[in-house]
Each structure stands twice: as structure tokens, then as C-alpha cells.
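My questions will all concern the structure given below.
A single protein chain has been removed from this complex, and every other one stays in its place.
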Amino acid sequence: MLRFAARRVLLLVPILIGLSILVFLFVRALPGGPETALLGENATPERVAQVRELYGLDRPVYEQYVSYVQSVLSLDFGTSITTRQPVVEEIARRFPGTVELTVTAMIIAVAVGIPLGFVAARRYGSWVDNLSTAGSLLGIAIPVFALGYLLKYFFAIKLGWFPTQGREGSLMFRNEHPTGFYVLDGIVTGNPEAAVDALRHLILPALALATIPLAFITRITRASVLEVTGEDYVRTAEAKGMTRSVITRRHILRNAMLPIVTVVGLQTGLLLSGAVLTETVFAFDGIGRFLAQAVFARDFPVIQAGILFLAVIFVLVNLLVDLSYGLLDPRVRTR
Amino acid sequence: MSLSGAEAQETVLTQSEEARGGLVRDAFRRLRRSPQAIVGATLVLLFVLVAVFAPLLAPYSPTAQDLSQVRPGQFPGPSAEHLLGLDQLGRDELSRIIYGARYSLIIGVVSVTIGATVGMALGLLAGAFGGWVDGLVMRAADIMLAVPSLLLAIGIAALLGRSITSVMIAIGVVNIPVFARLLRGAMLSQRESDYALASRSLGVTKGRVVLKHVFPNSLAPVIVQATLALATAITEAAGLAFLGLGSPDPSIPEWGRMLAETNAYLASEPLLALWPGLAIVISVLGFYLLGEALREALDPKLRR
Partner (left out) sequence: MRNLRRQGVVALGLAGLLVGTAACGGDSGTNDDGASGSDEGGGDTLVFGASADPVSLDPAYVSDGESLRAARQIYETLVTTEAGGTDIVEGLATKWEADEAGTAWTFTLRDGVTFHDGTEFDAEAVCFNFDRWYNFEGVQQSPSVSYYWQTVFTGFANNEDPEQGESLYASCEATDATTAVINLTGPSASFLPGLALAAFSIASPTALEEFGADEVTGTGEEPRFDGAYGLEEAVGTGPYTLESFEPGNRLVMTAYEDYWGDAPAIETIIFRPIADGPARRQALEAGEIQGYDLVDPADYEALEGAGYQLLSRPAFNVGYVGINTAKPPLDNPQIRQAIAHALNREALVQAQYPEGSEVATQFMPPELFGHADDVTEYEYDVEKAKALIAESGVANPTIEFWYPTGVSRPYMPNPEANFQAFQADLEAAGFTVTPQSAPWNPDYLDAVNTGAAGLYLLGWTGDFGDPDNFIGTFFRTDQPSWGTIPQEIQDQLEAGRTETDEAARTALYEDANRAIMEQLPGVPYVHTSPRLVFAENVVGYEPSPVSIEDFARVSFSD
């Protein structure tokens, strides 16, 4: 297992190098070059010259790449054009929010999707099955931001159950945030009101964000449970007179888990991109919204760093998923 | 009974041909019996027909304004003349939805074509040559797939500036690694198939086997993926429009943009949000259902 893990981690290196090249070339591919990216399209020639010197744009490309990697490794992503603050600080400040949101969304998607898919498969053709199929189809087809508006309209504006936006209420200005994860902060600082307030702000955006992974997880769970149920070893077990619950636990769930874990890993990518849209709809102050604002304002240092950052997160999550394969299925390790 | 070498070659190749024909026929038969396929195909057909015949179907021009009909926050709702009502500039909503199908179809088809052709070309190279070409293409694909797809599209579209072309390129590029991987994988498994091995052993050149047999027989998953990619392309284009990426001409009736615009009128005119939303859901659903049905129909594992 250790050797498998080590090999898997080593495989990351070329991916990360490739990513850094991709993101490095990103801004340099801009029509007008990185000067335009950093200064906007109507900058004065003096400013352009200043920036060219500052960023060493007159040097050969590979030298520029080396210095780019050096600055990335020292966590220097430049300064945001709109907020005029170091990009790394802006991202660090917003990162806990995005983690809170995506983790909550994933919990919702898994906690609802797996049981739903399982029940749908075990009662193949029943109304539960049909309903979950129809629901998951709709979940896949509806644009995330449209669903966000819909949830906001009904549950925040019409019913007033949840706040329309933000991460915490206006009156919570005396709250302390030692960790940056607001729900956790409320608990840690012994302020249950703050924790509940933060949780209430999380629910609608997390629901909107959870829909697509929920739909996929339900479908894949249903499909893989159906497939496993048809396998010989399950039929054998049934013939041997094992009880349904034992079969479910020992055979079906365990074997159906592999494709489900794969989907959960892949869906993290969808969650991270979906966060760009959902956080914008709910004015949830995370990396996604920051990135969306950067796209609006053509703030390329932020776009560049944000994409690199989220891609690295995605790669790391998939590493975890691969490692968990090793735990779930011994065969994978030898491959 | 003994066959000459050439005859043997022909027989093996015909068998691969027959196997393919059998698969297609078989798939068709199963598609016709799948409700999923029928619903999906109907929705897709409806969408394509609306897009193609938009000028005939639309009662008005999608950009003709009648400002005298509207007041701030008040736009006439559905009526006999305007079945879906008027928008914030007094334009016929139905005509805009109908013309919007064209933009969705064009964005979808062009971007998937970009993704599929470039991706397939790379996959073909990788699958046919193997070795370092394969390694290079697949590592590049891995790197691109390491960026969540919508994020990659956002980055590319932001880079290229506001235009429909950049949206199409962005979504197309995102699809390249998917198709490259898919075709390569299918070709590798086809290469090991009985008829391919048989052809090789009978002395058919490698190039001929790849081009005439391995490649065509590997197309099934590509067709499935292309159909599914069309569904994704439409939602991704809507997402990009929501983020302000897309045409700089705000009068273009693009569904994603229309939907994003209605946020301002959600409380007073919620129906205006419903129509483009519904149009997106229906077209995405159509491609998705059709794609899934195709996948099932073409899956050899299910041909028991």
C-alpha cells in the first residue's frame, strides 16, 4: 500500500509541472501580451515599459518561466488589479469559505445520492426509482446559476427561511474568526449563535452546488448496484441463503463503492467550477466569486492564480480518491 | 478446404465489416425500443428544427424593439400577438427564444466539432503510433484534465475576450483531451481484437488495418461522447454568458445571457426567466438522454 501511495504521489510531479507551464503560458498567450493583462488595454506606454522591466518580460521565455515558478513556490502571485492587494492574501482569506461550501455540498450529495441510488436500484422500476431518475436528469440539465436563483427566490425571498447572501449576518460584526471556517469558528469561540448563523448562510448555496454531483452520484450508484446485483457472486450468495442485509453489506455495497468513489472524485472538479457560479449568485465570499469578479474585471493576475490554485486542489483531491481505491480494492495496488 | 492468403484476408475483413454492421443494426433495434432514446431524439429533433427554421417559425424579428409597450419593471405578459410576452425592451420573447436555439446549436456543434476533430486526430496519432507520441499526447491530456472543465473554459474565454467565437473555442478546447483519450482507448482495445490480430497475421499492412478497421470500429464511443458533450456545451455556454463572457452585442438572443439578464426582473416578471431556462433544460435533456441511450445501445457488454 505504501509503495502504491508513493508511486501515485510521484506521478503528481509531471502533472504539476505541466499545470505550471499551462498557467504560465496562459497570460502570455494574451493578444497584446502580459502587459495588457496586468495593466488593461489603455495603459500608457511608460507604464507598459515599467511593467516589462519589473516582470523581466525582455528576458528569454524559459528564464521568465523559471522566475515564475520561483515566485509561485514562494507564494507570490502578484497583485490584484482590482483590489490592489497581494493575490495570495486574497485567495487565502477566501479559501476556507470555498472549502466550507464545497464540503457541505459534497456531504449533501453523498448523503442523499448514495442512499437514493441504492434504494432506486433495489426497487428497480418502482416510483422511487422513476422519481429519482427524473430528478437526477433535471439536476443534470438545469444550469447551476438558474437553480441558485430559484432557491434564493423561494427559500430566501418568498419564505424568508434563509438569508439571501453572504457568509454571515451584518450584526455578527463582533464575531471572531480564528480558523476562517465560520461554522467551526462559532463552535470554537463558544458562540453557538454565530455557528447557526454561518450554517444558515451555507445551506442554500450548498444545495444549489450539490445538485449536479447529487444527480450523478444517484445515477452511478443505481447503475453500479444494479450491475453488482446481477453478478454471479451475489446470485451465489442468495442461493446460499444469506440474508439480504448481509449480501448488501458484504457484496453489493463494497463492490459498488469503487465507481461511486471515482464519481465523487471527478465531481469535485464540477463543485470547484460550480462554486464560481453559485458563490456569485449568493454573494458568498469565496474563491469562486473572487474569480468570477476577476473575470468580469479582466483581472488576469487573479484569474491566473485562481485557476492554478483550484486545479491543484482538484489534483490533490483526485490523489486522495486514487489512494482510497487502494484501500477499497486490493487489486488496484498491484497495478 | 483451403483458402489462398488474399481470400483469407478478405474473409477476415468482411467479418469485421459484418460485425460492425451487426452492431449498428443491433443498436438501432435497441434504440427504437428504448423510451429514453425516443424522448431524447424527439427533443433533439425539435431543437434542431427550431434552430434551422427559426426565420420561418419566429413571428417577429428577435431584435425589433417596441419601447412604447414597456415601462420600467413592467413588460406586457403573454398575449395573442406575443405568446410569451415582451422583454424589457419590448421585443417578442418567443421570437428571441426561437432564434436563441440557433446560437445554442451553433455554439454546441462548432465547439464539439473543434473538440472532437482535434481530440480524435491526437487520439489517432497516439493510438496508431504508441510510444513517445502516445506518452506526450496522454500527458498533455492529463494536464488539461487536471483543470476542472468549466474553469478551463472560463480562463480561455476570458483570455480571448468577449465574443461568441472565443466561447466556442474555449468549450472546444476543453473537450479535446476527452476525445483524445476516448479514441485512443477504444483503438487500443480494437487493436487487440480478434479480427485485427487476424488481419495482421495475414499480412495486411498496419496502416490499412488502423485506418480501415480499427479506427471506424472505435468510433462508437466517440459518437456517444459527442452527443453528451453537446449537452454540456450548452450549459457551459450559459454559464460563461452568466459570467459576462460571450458576445459584446447585448441584443443577441442567447439563452444563457437572456437568463442571466432576467435576474433583475425576477421579482416582477418571473416568467421571463422561465422561458430561456426551460429552453436550456429541454435541449440539454434531449442530448443527454439520446447520448445515454446511444451508450447503452452501443455497449457490447449489454449485447447478451
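Here the chain labels run A and B in written order, and each chain numbers its own residues starting at 1.
Going forward, a residue touches a chain if its C-beta (ideal position, glycine included) is under 8 Å from a C-beta of that chain, and two chains touch if they have at least 3 such contacts.
Not measured: the values here are computed from a predicted model.
Touch with the chain omitted from the figure is made, among B:V24, B:L83 or B:A264, by B:A264.
One of A:L57, A:L226 or A:A297 touches the chain omitted from the figure, and that residue is A:A297. Interface note: of A:I157, A:V246 or A:L316, the residue touching the hidden chain in the full complex is A:I157. By the touch rule set out above, chain B reaches the unshown chain at residues 63-65, 67-68, 70-74, 88-90, 162, 244, 247-251, 261, 263-268. On the side of chain A, the interface with the absent chain consists of residues 40-43, 47, 79, 81, 83-84, 152, 156-157, 159-166, 168-173, 193-194, 196-197, 199-200, 203, 283, 285, 296-298, using the contact rule stated above.
Just so we're on the same page, only the chains that are shown with their structure count from here on.
With centres set at the average Cα position, the gap from chain A to chain B is 24 Å. Against chain A, in their complex, chain B makes its touches with residues 139-140, 142-144, 146-152, 154-155, 158-159, 161, 231, 235, 238-239, 242-245, 256, 259-260, 263, 266-267, 270, 273, 277, 280-282, 284-285, 288-289. Per the touch definition, chain A reaches chain B in the complex via residues 14-15, 18-19, 22, 26-27, 29-31, 137-138, 140-146, 149, 153, 157, 269-270, 272-274, 276-277, 280, 291-292, 295-296, 298, 300, 303, 307, 310-311, 314-315, 318.
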